[in-house]
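One structure, pasted below without further comment.
In this view, the complex is presented without one of its protein chains, the others remaining in place.
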Amino acid sequence: MNEIKIIIAGPRGRMGSEAVQLVTATAHFKLAAVLDHKNDGMMLSDVAGFQSISNVPIYTDIEKCLQEVEADVLIDLTTPEVGMYHAKTALEYNVRPVVGTTGFTKENLAELEDICREKELGCIIAPNFAIGAVLMMKFSQLAAKYFHDIEIIEMHHDQKLDAPSGTAVKTAEMISAVRETKKQGHANEKETLKGARGAEYDGMHIHSVRLPGLIAHQQVLFGSDGQTLTIRHDSYNRASFMSGVKVAVETVMKHNNFVYGLENILD
Amino acid sequence: MNEIKIIIAGPRGRMGSEAVQLVTATAHFKLAAVLDHKNDGMMLSDVAGFQSISNVPIYTDIEKCLQEVEADVLIDLTTPEVGMYHAKTALEYNVRPVVGTTGFTKENLAELEDICREKELGCIIAPNFAIGAVLMMKFSQLAAKYFHDIEIIEMHHDQKLDAPSGTAVKTAEMISAVRETKKQGHANEKETLKGARGAEYDGMHIHSVRLPGLIAHQQVLFGSDGQTLTIRHDSYNRASFMSGVKVAVETVMKHNNFVYGLENILD
Amino acid sequence: MNEIKIIIAGPRGRMGSEAVQLVTATAHFKLAAVLDHKNDGMMLSDVAGFQSISNVPIYTDIEKCLQEVEADVLIDLTTPEVGMYHAKTALEYNVRPVVGTTGFTKENLAELEDICREKELGCIIAPNFAIGAVLMMKFSQLAAKYFHDIEIIEMHHDQKLDAPSGTAVKTAEMISAVRETKKQGHANEKETLKGARGAEYDGMHIHSVRLPGLIAHQQVLFGSDGQTLTIRHDSYNRASFMSGVKVAVETVMKHNNFVYGLENILD
Partner (left out) sequence: MNEIKIIIAGPRGRMGSEAVQLVTATAHFKLAAVLDHKNDGMMLSDVAGFQSISNVPIYTDIEKCLQEVEADVLIDLTTPEVGMYHAKTALEYNVRPVVGTTGFTKENLAELEDICREKELGCIIAPNFAIGAVLMMKFSQLAAKYFHDIEIIEMHHDQKLDAPSGTAVKTAEMISAVRETKKQGHANEKETLKGARGAEYDGMHIHSVRLPGLIAHQQVLFGSDGQTLTIRHDSYNRASFMSGVKVAVETVMKHNNFVYGLENILD
């Protein structure tokens, strides 16, 4: 495989530091530079936690970085605002963006899609880089065509504030897009304790378990006469995101179009 | 082992017919007679479905049955009203009752306990004969001493009317009897879809899944720092009750006291 | 939907009797006749277990049946030898075969494919009609592209003779067709009890659990850094096959080609 030269924006963040590890540990990847909002002009090896990584300059100005450093791909793991600016600037310099963010607006996405079409460049925006979670959602959507009764159980540590989780709602949305609405359970079903049947989304039921010890887990259950099908994802730590970043970097070099969502490059 | 002579009340019911199978298939059990509300004076082999079972007379009158037939144990799988009358009459004739019913009142239980004490006879009343389910509840109660955060997921076919299931509520009650009330989850937890966190019972959360294909399943989840413990029972058919009936019959012959609940004879 | 007229071969078998139920219970299906090796000339309602099904003649000779009865689809749930003869004869009479059998040879399949091409008729041969199991295998094949470490745990009742199950081997074969061979586990892994790591198939490990109470269950586990993905199928009874037969009948009417394996019509 040809070497892919990569710039990482946000190298000191939780995701960013994992990405630095990924890129430096992958034989055909080369870390060309990093973008950070401080430490301009220093080398990455001067920063605590990165001492062993040599020859990687730090830039605070993306334009200067792109003028001075030869690169193929920009991995951006910052914020939606910065990410949008970074992605547009990278495309101007013919560098392909791989951006992990949940916060882009429809207008943002449309604007990037236009630039990609015009410049015939690849760009991947992904709210979730955990391949296992993305496959779970994709398979759930496929299975919903044949199994019309579906319940989702998501399980997280008890410090999580929101229920259900974003992934559970996204899964239900994706299923809902292909399944006819169906009121599930017995027509005369009755809750003797309120809430027992969980939340309802387009007829599906979603249950949120919260316990100390748990990390991030979800199962999607499908039932029909005499059988059940279960698709389960367990995420134990942030390393789980990196295989998705790797696939995205490799894919963005092969395709000259705009893609939103990792599920659209997994086939 | 000594042969145990058994009368079964309700032989044509769903549980009763399984019990007939159990008794006739167990080497040290002997089916002495059956009690049915019809077919008085016939033989069980005259009834459809029981042709192969020889020498078992049918009675409609329990007094007549107990006068004519020598028996050690009465297995009653009828209704609470009939079961109470049967149990009392059996004890009068020094026959030990094993009764499967959920409907006895506190007064019923107290009355039977008194008779057992007076006559020094064993008697077992069990709302649930599935040993696996009873062990699940018993273990859950034990585990609750060390794991204070607990959620219950029960899963049944979608023709079930009530949620949560009786077993889930019984499990929560048993845990609640030994655990200090605890409000679980994050203090600022928020349901963005109503019901997501399930039903609450004394701080525990209970989730009821209903899908075609499922039969009767329950898991009890315990979480603490860095670990989870899960106890799960899957019931696939009524045969699951028979091992409990067998243990009850063997136990009722050994002990001369009244017992309510299979959990109190499993040690 | 247009009514589909159906002939069922093997109506008294375990699968066949489920198929009779399916066809008579489906609004747009009509049971036109059955093929049986006995009871020629009788009506299906004359046979024990089918009293309620009216107006369905029984034939022992398929040619006579196809000459006298107007039909769109033949569902064959007999044996490979009979199934092959039935399928060929049905195609001659422009009736589309849906055949459930594991025993066809490559020559059989090639011959049927030729006839279908020539006559421009649909025909579906499926060794497994359980949609959930087929989706599990299909999803496993898709996931193997991104998760290269895979183990299969199949669990069956303890009266099963062979280990691993046919479905487990089929799953491993399908994965193997798309995954590079990989020796899994630690290079210096050591079994202190022989067999602990299970069977090996092209580097994957397969584990066969046998316990009374279990029916037919399989999970395929995929692991990578920080995450696992699990796809599980539970089959509780033969009703699980019927949704697959239904999909096959509907599909065989729409497509004018030969298909082997339910996985090729689920998309």
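Per-chain residue numbering starts at 1, and chain names A, B and C are given in the order in which the chains are listed.
Here, a contact is a pair of C-beta atoms (placed from the backbone, for glycine too) under 8 Å apart; a residue touches a chain by one contact, two chains touch by 3 or more.
Nothing here was measured: the structure is a model prediction, and the numbers come from that model.
In the complete assembly, the contact with the undisplayed chain comes from B:Arg238, out of B:Lys119, B:His186, B:Arg238 or B:His255.
One of C:Leu109, C:Ala199 or C:Leu266 touches the chain omitted from the figure, and that residue is C:Ala199. Among C:Met174, C:Leu214 or C:Met253, the one in contact with the hidden chain is C:Leu214.
When the missing chain is restored to the complex, the residue among C:Thr24, C:Asn128, C:Gln141 or C:Gln227 that touches it is C:Gln227. Mapped onto chain B, the interface with the missing chain covers residues 130-133, 135-136, 139, 142-143, 145-147, 222, 224-243, 247, 266-267. For chain A, the residues in touch with the chain missing from this view are 213, 215, 234, 236, 240.
Listed here are the chain C residues that touch the chain not shown: 149-151, 153, 155, 158-164, 169, 184-186, 188-201, 205-214, 221-228.
Basically, only the chains that are shown with their structure count from here on.
Arrangement of the chains shown, judged by which pairs touch: all-to-all, with no pair of chains left without contact. On a Cα centroid basis, the chain most remote from chain B in this structure is A. The chain closest to the protein's centre is C, with centres computed as averages of CA atoms. Chain C has its Cα centroid 39 Å from the Cα centroid of chain B.
Look at where the CA atoms of chain A average out and do the same for chain C: the two points lie 37 Å apart. With each centre defined as the average position of its C-alpha atoms, the distance from chain A to chain B rounds to 49 Å. The residues of chain C that reach two or more other chains are 234, 236, 240, listed in rising order.
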